[in-house]
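Got a structure here, written out as structure tokens. Questions coming.
A single protein chain has been omitted; all remaining protein chains appear in their positions.
Presenting subunit A:
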């Protein structure tokens, strides 16, 4: 009986496992294998030659290859951290505003917030590159009205990455607001009623009921926001091309430049492996942190 159960479970799982193996695991293993090879992207895999960890030494070395990779890794980390730090609190704030039906304009806000997520990135990039224009951009014109001088936005290595982060937050916050609203609907209203009877004000209700019970939703949002942010590519390719001075050169864009434009497949694969490992470490650390809090 157990054997028959196991056999039918195996048969039912086989299609999904095969598809995952072919389309997910195999490319991942191939990338890991290529990361220890000297290989040009334009040549067959058979032309690859094993060079051990040389590609990894190169990308962490002192030459321009190493400098550019470490710069791109740092830019990606900063971009991801800033995006998550801004998106999560904003999504909770907007979620609360939309969820509280007594706040005027809630429906309009919900529509506006989610509309930004539906706009294609090409359109977002075109519009924001003009909004950020130092000479004729509306943002600088608005700042001028309140006595603030023109900002360089995308034209300065100090502010270019932050400007791309703002663009990302503007586009993504609506999606995460929807997730926050989904989390809020799971919190029983009776808890708030009980807290009110105990004399808890709105701030205390938020701190001791809303936030702890939103933890699982926020963990999910954080993981998705991190993965989305790490994969940033379009605004960099469309607006800044990684500049100025490599300040917006994020890893996905850099890997494309090295692996495809320069056809250095081995080096590009080593960079992709490092990106994958970094992502795994960060997401595992996040889960560990939340699980520890749950245990407490």
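Please note the rule applied: a residue touches a chain if its C-beta (ideal position, glycine included) is under 8 Å from a C-beta of that chain, and two chains touch if they have at least 3 such contacts; residues count from 1.
Quick note on the criterion: contacts and distances are computed from a predicted model.
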Please identify the absent chain by the protein name in its UniProt record; candidates are "ATPase component ABC-type (Unclassified) transport system", "NADH-ubiquinone oxidoreductase subunit 4L", "Carbohydrate ABC transporter substrate-binding protein (CUT1 family)" or "Biotin-dependent carboxyltransferase family protein". "Carbohydrate ABC transporter substrate-binding protein (CUT1 family)"
Of A:8, A:100 or A:241, which one is in contact with the hidden chain? A:241
Which of these, A:48, A:73 or A:154, touches the one chain of the complex that we don't see? A:154
Among A:129, A:171, A:210 or A:269, which one is in touch with the chain left out? A:129
Residue by residue, what part of subunit A touches the chain that was omitted? 40-43, 63-65, 68, 129, 133-136, 150, 152, 154-157, 237-246, 256-257, 260-263
